[in-house]
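In this view, the complex is presented without one of its protein chains, the others remaining in place.
Chain nomenclature is as follows: A and B, assigned in order of appearance, with residue numbering initiated at 1 for each chain independently.
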Amino acid sequence: MNIIELKHVNKRYDDGFVALKDINLKIESGKFYSLLGPSGSGKSTILRIIAGFSQPTEGRVFFAGKDITDLDPAKRQINTVFQNYALFSHLNVFDNVAFGLKIKKRPLREIKPIVKDALKMVRLEGYANREISELSGGQQQRVAIARAIVNEPKVLLLDESLSALDKRLRKEMQFELRAIQKKLGITFIFVTHDQEEALSMSDEIFVLNNGRIEQNGSPIDIYDEPINDFVARFIGNSNILPGRMIKDYEVEFANQRFKCADAGMKANEKVEIVIRPEDLDITSPEKGKLVVTAQTQLFLGDHFEIKAVDADENEWLIHSTNGCKLNQRIGLYFDPEDIHVMRLHESQKDFNARLESYEDEEHDND
Amino acid sequence: MTDKKTRTLFIVPYLLWIILFVILPMLLILWYSLTDSSHHFTLNNFVQFFRNGIFLRMMLNSFWYAFLITLVTLLISYPAAYFLTRVKNSQIWLLLIILPTWINLLLKAYAFIGIFSNGGLFNQFLHLFGIGPVNFLFTDFAFIFVATYIEIPFMILPIYSAIKDINPAVVQASEDLGASRWQTFKYILWPLSWPGVESGIQAIFIPSLSLFMLTRLIGGNRVITLGTAIEEYFMTTMNWNMGATIGVVLIFLMVVVMLITGRKRRRKKVNL
Partner (left out) sequence: MKSKHFVAKFYLIFVLVVLYVPIFYLIYFSFSSGRNMNKFEHFTWMHYQTLFQDNRLLAIFLETILLALLSSLIATIVGTLGAIAIAGLQKKWQQKTLLALNNVLIVSPDVIIGASFLIFFTALGIGLNFGSVLLSHIAFSIPIVVLMVLPRLKELDYSLIDAARDLGANNYQVFSNVMIPALMPGIFAGMFMALTYSLDDFGVTFFVTGNGFSTLSVEIYSRARQGIDLEINALSTVMFLFVLLLVGIYYFITTRKGRKGRKMVGGLIK
């Protein structure tokens, strides 16, 4: 059963800006979703439409099969954790969390245990009487979550919720959010521009660009099989090169032919290939499938980032646990599965169909 | 910053000002209230003030009028301030609202002498409904009306900036949590804009206690507020000691008003 479904949703603003173009998406119950994209890609607009703060220009929004397009945000079983938390600064933690229940005129003796549980869920027991201004960013974040979950929503929307936190706290909250979602068993829809965040938390990711969904799928699918160079670039660093499909399981790029794991394309079709920097291994020029010259090298703590060029002046980005000598020829080795072939302008539907046509059971696409 | 010597030099004229024009006048007014016309110490002025029904009635009157003026101003200004935050080009609207405050107050009061006269605009307007002519000039209604008219921009501005400072997401959060419009106003907008309302009240209530020129021009030549009484004692009957006494009472009331509006509300704690 889809808890939320958007059908042909378009959003145009008065000034003519088109924020969303024919968005169709299905959200299942009890999963963790991410809407991932750069700013201005329309991800927050989708969230606001689901929450009810914004109406689509065209298209409908369904909640558990019912059309809720014109329903007030107050009447939706959906709650939001806002970008900068939007906590009520004139109320303390208890009154913030209890707000939704007090609005419903629930008696205080019923409210208290619910608030207590919610604060326990976000690990803020004993903070009920604190003022909002006394809390750290991470704690405010938790209060915002607690406030949103006391209403027992079926869906929780999180708008760039971790972006205000520092890196360490963010990692911590990522684990915690995932844990809270598992415990509550409700749907989370998380909006972010941070691909790492989306990859580490989600069951499914929607990658957005220019008001369109570019690709959706599990984090592994999206990382391993980006549908086009936008997704490939946006999700992690990539080496992207133009290439040509010779035949099934053989592709040509950088003036060489390589074995690959992709098939189902026309012979001699122009394609783009993606190789992730961590899939490139440094070896001697003789053993390498490709020979490049290293130009710069940065030590990043857990790996080296090396930039190199091949004989055709293509740039290669390499992540390697060991460094190499600069301005020397080195060999690059990679497996056929490390080469990801992307057809130009392939739709998600065709892409999935093609993958299913030749792939064995090691991937399960839905 | 600049070194000690220059800073001392900087502060000299300022301190001189504080001593001469802030502390000394206050002490002098207190001194006058505690002496009689031959400069002997006496509490008689205060005794007279609180014994004599006229003064007490005047005090109540002043308060009642100031309260009415503040209340009516607030009722008109709050929606205006709220709408100001919602319209496009709010800067231009704001400028248009501020502009009349620049016209000399006496001229505006003078305009109302014409507007409220028996053949004036107000009565012509009422005539359309078959009412009138009613004599408005020199009534308490006219006084309150004109005072409200003058104070409206001074109430709109602080409330406007208070509402403008509220994060719009907070209002959405309230709706998101199931609050109706009225509930959002009552529990979120009103308390969060309260600092603006508070400074609006302070900016209006206290001056309203002393609008003697309005009571003279519009309210008729009657002594109805503490401000008028002070002016009367200083400028007409020349009994400065009694005038100073009323002044001291006014200052005292003013401090009380500021303490009441400025107090912090204490929050009750919950046990979970």
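Everything below uses one rule, namely that a residue touches a chain if its C-beta (ideal position, glycine included) is under 8 Å from a C-beta of that chain, and two chains touch if they have at least 3 such contacts.
In this text, all values refer to a predicted model and were calculated from it rather than measured experimentally.
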item: Visible chains that the absent chain touches, using the contact criterion stated earlier; value: B
item: Among B:L43, B:I103, B:I131 or B:V256, the residue in touch with the chain that has been omitted; value: B:I103
item: Options B:L95, B:I131 or B:V256, residue touching the unrepresented chain; value: B:L95
item: Options B:M59, B:L74, B:V197 or B:L217, residue touching the unrepresented chain; value: B:L217
item: Chain not shown, touching residues in subunit B; value: 1-3, 6-7, 10-11, 13-14, 17-18, 20-26, 28-29, 32, 76, 79-80, 83-84, 86-87, 91, 93-115, 117, 119-121, 149, 152-154, 156-157, 161, 202, 206-207, 209-210, 212-213, 216-217, 227, 230-231, 234-235, 240, 243-244, 247, 250-251, 254, 258
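Heads up, the rule we're going with is that only the chains that are shown with their structure count from here on.
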item: Contact footprint of subunit B on subunit A as seen in their complex; value: 51-53, 72-75, 78-80, 82-84, 86-90, 92, 94, 99-100, 102-104, 112-113, 115-116, 119, 128-129, 147-148, 151
item: Contact footprint of subunit A on subunit B as seen in their complex; value: 167, 169-170, 172-180, 183, 187-188, 191-192, 194, 267, 269-270, 272
